[in-house]
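Notes follow the structure.
A single protein chain has been removed from this complex, and every other one stays in its place.
Chain IDs A, B and C follow the sequence of writing; residue 1 opens each chain.
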Amino acid sequence: MIRVGIYGATGYTGFELIKLLQCHPHVQISFATARSAAGKRLSDEFPTLIDLPIIAPEAADPATVDVAFCCLPHGASAPTVMQALAAGARVIDLSADFRLRDPADYERWYNAPHPAPEMLDQAVYGMPELYREHIRDARLVANPGCYPTSVILPLHPLARAGLLADPVVIVDSKSGVSGAGRSLSLKTHFGETHETFSAYNIGRKHRHIAEMDQETGARIIFSPHLLPVFRGILSTIYVTLKPGVELAAVRAAYDIFADEPFTHLLPDGRLPELRYVVNTNLCVIGIQPVDVDAGRYIIVAVEDNLLKGASGQALQNMNVMCGFDETMALT
Amino acid sequence: MIRVGIYGATGYTGFELIKLLQCHPHVQISFATARSAAGKRLSDEFPTLIDLPIIAPEAADPATVDVAFCCLPHGASAPTVMQALAAGARVIDLSADFRLRDPADYERWYNAPHPAPEMLDQAVYGMPELYREHIRDARLVANPGCYPTSVILPLHPLARAGLLADPVVIVDSKSGVSGAGRSLSLKTHFGETHETFSAYNIGRKHRHIAEMDQETGARIIFSPHLLPVFRGILSTIYVTLKPGVELAAVRAAYDIFADEPFTHLLPDGRLPELRYVVNTNLCVIGIQPVDVDAGRYIIVAVEDNLLKGASGQALQNMNVMCGFDETMALT
Amino acid sequence: MIRVGIYGATGYTGFELIKLLQCHPHVQISFATARSAAGKRLSDEFPTLIDLPIIAPEAADPATVDVAFCCLPHGASAPTVMQALAAGARVIDLSADFRLRDPADYERWYNAPHPAPEMLDQAVYGMPELYREHIRDARLVANPGCYPTSVILPLHPLARAGLLADPVVIVDSKSGVSGAGRSLSLKTHFGETHETFSAYNIGRKHRHIAEMDQETGARIIFSPHLLPVFRGILSTIYVTLKPGVELAAVRAAYDIFADEPFTHLLPDGRLPELRYVVNTNLCVIGIQPVDVDAGRYIIVAVEDNLLKGASGQALQNMNVMCGFDETMALT
Partner (left out) sequence: MIRVGIYGATGYTGFELIKLLQCHPHVQISFATARSAAGKRLSDEFPTLIDLPIIAPEAADPATVDVAFCCLPHGASAPTVMQALAAGARVIDLSADFRLRDPADYERWYNAPHPAPEMLDQAVYGMPELYREHIRDARLVANPGCYPTSVILPLHPLARAGLLADPVVIVDSKSGVSGAGRSLSLKTHFGETHETFSAYNIGRKHRHIAEMDQETGARIIFSPHLLPVFRGILSTIYVTLKPGVELAAVRAAYDIFADEPFTHLLPDGRLPELRYVVNTNLCVIGIQPVDVDAGRYIIVAVEDNLLKGASGQALQNMNVMCGFDETMALT
């Protein structure tokens, strides 16, 4: 039995994480914090029968936990992470603060100096399919962004196999509204989001590009769109592979995922839909050849942005760190 | 050609009203105000090609308009209404401030003394099907609430014909989210409203009961629910009529609406759906006998809460007041 | 480890049941049938990674299973039920064929003679909260309808405590579209169901009334409505209790459910929302006093129509029948 604490319990990722943790047979939740809801109970914030007192972050003692999860916004997360590490806890940070290895990248994309550059070389990018061995012993795991998970998992095998002929990759992603968080904004007001669809921050603007470029070596042109559903991301990815690479060779690149519990390649001719993966920790991938002579393929990947794209992957990382079965509380 | 002004242009009712007014051949919009958006243009606030500068309410001169529309919250509306009347404008008030004839009712339901009780006997309840002749010459029209319109129109004929055996009427209403307005609130955040359904303020709690009781003479038990759609109200109304009243007699009570352009009774055996009326100014009514011997009937009524339930009815009132064809810009 | 078979695997209830059964540690699925999809695999029909071959019903041997689930339409179910019983299997029938104790009731509501009246006195109505002891040893369990579960659970305690002053109870129910099944129909075509809302079969018409009347002793006036969501039922129930019954006494009637794992009464002042229960086997109930002197209360109950309203309750029944923990594979 390990003890865990959650900073930032009343956002969507915090709440999803608590739902998962409460079903984990080897986990005991020691504290859950939220500045705005301190003194309330979780059931005051969410329509749920799961319950828990919520405390102020200052009232939480990270020295009492084995693992601390930080579900705080970027920038705000780093100080809490540093404090928890100093208290001896291992940390899984769901913010962007420790995802980029180069502090110059952080500064360029987040318009601020990195808040704790000295920790960057100890942080491990928390995607088990790529860094499982490093995660096992990590004290600080930087949990990947939601969009990047849906892009790096399908692109990494192609990059690793040296199949990408053109570093420029067009990624047209569509995300459910929960990706925009639970803070109030006209952008996520029902009347402005329901029964519509829009693109935003398209081109080379969205901060998640930094992670995608870092982990794939590609130069991603990224078009996020807002879907009128609550959960899920579908990314349609346009790659130019080496001319003439046959479908069988493309499929073979994904053999490295053959034993992965949460990353699946569909059979030829099938493409994934969002509902395959909503409420699961899966990333499901389909491949469509377009012009084999020219190396043109389309890859479609889906995930639940709150699970494999956030809290599910965080729990998967915890399972790896603690030597539990990696799928525990995730199936 | 008449000139009109709109106070409160950036809420849903203000915006709907402007869309209608811009298509009206005899109307020229002199000003549109919104405190929070003063200095912007309407297209900065709404994804629209319709455009208009938005000014601060203080910058608007009601003396320049024939008709002023107040799309402000209750309590906040009355002072603006009084100022516009004093400047010589006729006023259509979409708030609740002048809907209740008895200031004691206002105080009981709105927990505050009436802001301008001296104007109450000049205000006309703006439901043309009931008060067309008074609206024609009114200087102040109190536009009905959204829920009450969907309840009073189907109940008034039964009350007027003396068919209601029991004053207690159960009204189970379901409204699209636009009824909760455009102000930010967790209640109308996409993630809290989408793909769910809930009851709220049920029993004898919702303020709109005051109007329903006043206009029908009944005692309404009212259960509002929040539908995961943007527009529309469907009210399912359980009445106990005099024992043995046949369906034909019930239908005959609705003959008073035979020439109404916007209130329709469906043929026997048909019930209205929300999509009949979304984006129209119609209220459509269906009747279902349950137990004729016991006088039990169910009446189902639908309307678009932003049109017949708010801005459409406001424009209908303006047409009546100004002697235009009552359906102008509404079909 | 028990062996089970599922007749009718490609409807929504069959598919939900299989998803649950595949997570049950003591269950092995021996067969899943569907006439129209015989020879295919489950993943050809549903976007899922769960997989299973589908066979024709004739190819299924009920003698090989401990428990057979019938997810077939009423009328079609009885012969299969009889055949499975004859082969020695215990049966959980999700159709309406064995829910009504009196064959005359069946004939009146289903317009056909009962297909196997001789079995009716052996069938147990499969609501564990009411009939747990009988379910334990039953050879045939008639799984309740979706609407009735959301009505009987909140009404039974009031009826049992003798609090209902008027047998007439108005039930205004709203169901997600999955309640209408997976067969093609314009009624469930996206364009006819999405972004709208409608009442249907209101009054004393819907067949589920027969179960509600039978199990509550009340005379239910029932108004079903179709919600534009996939899963979930919310029932708003208007009861007239004995004059002057205080809220505390009403709440006390629900004490019989105090130890129930899946039926919860909310604290005073809270009403349930659909999202409390979607994807759970819970029925959650809230109570709103309206006029205590007159005995007027409103009860609101929610459930997931595919779980507590169908396949979840079926699995709960199986757990009871087989002596497993009643919540196994349901939490």
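Here, a contact is a pair of C-beta atoms (placed from the backbone, for glycine too) under 8 Å apart; a residue touches a chain by one contact, two chains touch by 3 or more.
A quick note: this is a predicted structure, and the numbers were derived from the prediction, not measured.
The hidden chain makes contact, of the residues A:51, A:137, A:195 or A:268, with A:195.
The missing chain, though absent from the display, is touched by one residue of B:276, B:297 or B:324; that residue is B:276. Within the complete assembly, A:300 is the residue of A:218, A:282 or A:300 that touches the hidden chain. Only one of C:80, C:193, C:216 or C:236 touches the chain withheld from this view, namely C:193. Looking at subunit A, the residues touching the absent chain are 170, 172, 174, 195-200, 202-204, 221, 223, 225, 227-230, 232, 234, 236, 238, 271-275, 278, 288-291, 296, 298, 300. Touch with the hidden chain on the side of subunit C covers residues 12, 177-178, 182, 184-186, 188-191, 193-195, 228-230.
Basically, only the chains that are shown with their structure count from here on.
Nearest to the common centre of all protein CA atoms is the CA centroid of chain C. Taking only C-alpha atoms, you rotate subunit A by 180 degrees to land it on subunit B; that is to the nearest 5.
At the far end from subunit B, in terms of centres built from Cα atoms, lies A.
Work out the mean CA point of subunit A and of subunit C, and you get 37 Å between them. Put simply, the C-alpha centre of subunit A and that of subunit B have 46 angstrom between them.
Mean C-alpha position of subunit B lies 39 Å from that of subunit C. Shown for subunit C are the residues in touch with two or more other chains, namely 195, 272-273, 275.
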